[in-house]
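Missing here: one protein chain of the complex. Every other protein chain is in place.
Labels for the chains are A, B and C, by order of writing; each one numbers its residues from 1.
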Amino acid sequence: MIIIMKPSATSAEVDSVVHRIRDLGQDVHLSAGEARTIIGILGDTQRLNRNSFEVMAGVEQALRVSQPFKVASREFQATDTVIDVRGVKIGGEHFVVMAGPCSVESRSQLLETAHAVKEAGAHILRGGAFKPRSSPYSFQGLGEEGLEYLVEAREQTGLPIITEVLGANEVPLVAQYTDILQIGARNMQNYRLLQAVGKVDTPVFLKRGMSSTLQDLLMAAEYILASGNYNVILCERGIRTFTRFTRNTFDINAIPALKQLTHLPVIADPSHGTGKWDLVAAVAKAGLIAGADGLMIEVHPHPAEAWSDGAQSLKPQRFAELMCDLRALAPLAHRLL
Amino acid sequence: MIIIMKPSATSAEVDSVVHRIRDLGQDVHLSAGEARTIIGILGDTQRLNRNSFEVMAGVEQALRVSQPFKVASREFQATDTVIDVRGVKIGGEHFVVMAGPCSVESRSQLLETAHAVKEAGAHILRGGAFKPRSSPYSFQGLGEEGLEYLVEAREQTGLPIITEVLGANEVPLVAQYTDILQIGARNMQNYRLLQAVGKVDTPVFLKRGMSSTLQDLLMAAEYILASGNYNVILCERGIRTFTRFTRNTFDINAIPALKQLTHLPVIADPSHGTGKWDLVAAVAKAGLIAGADGLMIEVHPHPAEAWSDGAQSLKPQRFAELMCDLRALAPLAHRLL
Amino acid sequence: MIIIMKPSATSAEVDSVVHRIRDLGQDVHLSAGEARTIIGILGDTQRLNRNSFEVMAGVEQALRVSQPFKVASREFQATDTVIDVRGVKIGGEHFVVMAGPCSVESRSQLLETAHAVKEAGAHILRGGAFKPRSSPYSFQGLGEEGLEYLVEAREQTGLPIITEVLGANEVPLVAQYTDILQIGARNMQNYRLLQAVGKVDTPVFLKRGMSSTLQDLLMAAEYILASGNYNVILCERGIRTFTRFTRNTFDINAIPALKQLTHLPVIADPSHGTGKWDLVAAVAKAGLIAGADGLMIEVHPHPAEAWSDGAQSLKPQRFAELMCDLRALAPLAHRLL
Partner (left out) sequence: MIIIMKPSATSAEVDSVVHRIRDLGQDVHLSAGEARTIIGILGDTQRLNRNSFEVMAGVEQALRVSQPFKVASREFQATDTVIDVRGVKIGGEHFVVMAGPCSVESRSQLLETAHAVKEAGAHILRGGAFKPRSSPYSFQGLGEEGLEYLVEAREQTGLPIITEVLGANEVPLVAQYTDILQIGARNMQNYRLLQAVGKVDTPVFLKRGMSSTLQDLLMAAEYILASGNYNVILCERGIRTFTRFTRNTFDINAIPALKQLTHLPVIADPSHGTGKWDLVAAVAKAGLIAGADGLMIEVHPHPAEAWSDGAQSLKPQRFAELMCDLRALAPLAHRLL
């Protein structure tokens, strides 16, 4: 059950409701928005009486959230969550493009790519410093050195940065450098990591697991939200199916479906979603038109020499062409780009 | 291997090449286009010498088609196949919209829908007369009575019609009424049916099987092409995956991938691809932008009372709104609509 | 709803019940077993009153079948269906082994294999005469010539034969030769073919489609049953999943699940279920232990030279070793072999 306070509700009235809920043996989540405060009651609320809350001072409405994901649901918050990352808005009417190499391979590779994607119009720079690789014998990323290059690229271009964090222990270190913490598909149900990023303020970019249902994804987001970090961005990056021609099957249905189910921003990743650079532009544009709040695109100056994901990386020139197409399409999707 | 004749090649020169191939123990497929004739050599061509054909009079080039699907491949024919159905063009720069009810339920239901989709701008009327139902105890379609209503709707609206054929025996009957023969997903590898529709002139609309790879789909098309009917239209209608929120997973990757692999037109079916009417418009528009040559959309005047697929059918008003959006998007996809 | 007549019910009493049901506007299916007759009422039976039937003479019980598959369900018939094929029993306590080559390639190949599997203890000879091939340019089977070789092999070995039928038109021809008609996975929802084999007496071996749920399979069986042929054998042959090491994923869960849901015999096909000969024996034995009523195994004297499915075919010697293992295991699965 969630309790929506009146816009005029005082903080004493909010406290009074919270106190009441706790007396009844339930825990709460507070969502204090600009206009009003919403109180989520956690756990089994079958035996609670909605009316008993609605008669309290400052309460506008008490309603039950039918979905297992509570704070993430549209029932909890009807308006889109908009997250501000160093002035770049994610969610709402904004369309955000995150671009950069799969891995940070060297200072020069990153800076070259950063300037190229900045010039083409990207808003956020991506790059992996800690890489989740299938083989323990493969390149595992430059680590903190990679984070330093990302910060240098941010300083030179003004682009906020996003990079992956692999373990709960590394959250403080990575959060010290990055503007957005990425949780990879393989860690989508790594609950200790979800809880750890839930305890910091840094926005979290949560990639859908390769065989996760939409509910699985939203429940993973709920772990972060329930830990106190409300700045969660979801990412559809393709699911694992029987298909062979493409690396994954980009689930275009998930875009409008998630926009119905949740108020959190939803980003499309056509690079992983297809695994083939020559399909990326078509799926990127489809993602925009289907309602995504933005894109994550892998760009590499020399894809053939990339240390990872070369086959799905765009060259800067092709990325620039894609940005032109996206700018032409954005108004028809009622988006600012 | 395929052999491309010069535009100036005489039919005697073509015959001479065909004769030579048959002497070598191979069978051929002739593709006589407006500009030139292309000869496909079937079977194992490893031991054939390309040069021995290129020195023959009238031959421009001999080349090997690496794909297992030959006549369907872009290697065989680089330019888009454009199919003319009573003046409606499918393929090339055209964007075609097929709309109508899942099942023809009654004369009035069909005519009401036909006029509504015509008014909204659809080009072709769909409607099932013979229905492939999961249960032998469910409504199986009106049969020939349904075909007669479709013809009446065509006469009233001028819209060409498309309807499904379930068995090889029924091809002559259904082809007598319809302008396009539809092969459903469950029959995609019903080879006797593929061969039967390959023996008539009527264009064939081939839906991807629910667990078919792109190669499976193109090999099924090849059965029709190899039987002599070159008027094949492919349809992506969603695949079966682990997801639960939607009935199928619309494979948006398949759209640009198929456009790379084949010259045949590719239509998107967001109604089956999602199974939910409120996701149809987003996925329809995504299909257009991703490169589809058209759409197939289920429209029903009263979805709640539909005998089949009500949950995924649009009301006429919503379909008209979608057509408006599509018309605005088409120029950005370099399409005529 | 189904109506179970008393063992002592007369045929006049049965007729009277049938008459009554038809008067109420419903259709019936009669299942006249040795001990008693069961009457299935088809269509929507919500408004029918169970009591109004139970007071009729000769009626023991009227009960509702909750499953969408009626005649196929365990609710309809609690005891196992046992099908007799020239003296070979399929179902019940019997464990049947069908073996032979994927394709009938020549008289000598078939006869050599037939004698080998007979000697090893197989009960039924399999072999494809009409082959459903992915490519129209591949070997499509020997056709009627293959059927003649199968009959000759039956005459020499005494083994009943099973072979696939691809189209409704060919059912009379193939049924003239074969003892069991096989419906392949790709035709599992070819309803015209299901109806055609439902109209003959010959037992039908129905393979699960590669992305069919258990309900899909049972509804396909229901098409045959509802057409009047109660001799239906189901086959689990692996489903299509994301896995790469094996051709399909043999769904071992389906074996005990189907035995719960239906009274029809359930056969395991570990050859297609794995696609690798060196996994066949392990999965074959697992199938027996999990409750299957039999096996279908591909055996070829020279797998490396097989025209189809060589990679999953056992050599006769390995098949004989497997039969030894199966005979040792059968008593522990409470089976006669």
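Heads up, the rule we're going with is that contacts are C-beta pairs under 8 Å (C-beta built on N, C-alpha and C of every residue); 3 or more make two chains touch, one makes a residue touch a chain.
Being a predicted model, the structure only gives us computed values, none of them experimental.
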Exercise for the section: With the full complex in mind, choose from C:135, C:169 or C:215 the residue touching the hidden chain. Expected result: C:215
Practice task
Looking beyond the chains shown, say which of C:53, C:205 or C:250 touches the absent one.
Solution key: C:250
Handout entry: Sole residue of C:40, C:184, C:203 or C:273 that reaches the chain not shown, by the stated touch rule
Key = C:273
Practice task
Quickly run down the residues of chain C that touch the omitted chain.
Solution key: 211, 213-215, 239, 241-246, 249-253, 255-257, 260, 273-274, 276, 278-279, 282-283, 285-291, 325, 328-329, 332
Completion exercise
It is residues of chain A that touch the chain not shown, namely 42-43, 68, 70, 132-137, 166-170, 186-187, 189-193, 209-211, 216, 219, 222-223, 226-227, 240
Practice task
For the chain that got dropped from the picture, name the residues of chain B it touches.
Solution key: 211, 240-242
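Definition applied: only the chains that are shown with their structure count from here on.
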Fill in the blank from the handout: Per CA centroids, the chain at the heart of the structure shown is B
Practice task
Take the average of all CA coordinates in chain A, do the same for chain C, and state the distance between these two points in whole angstrom.
Solution key: 50
Practice task
Could you list the positions in chain C whose residues touch two or more of the other chains?
Solution key: 211, 240
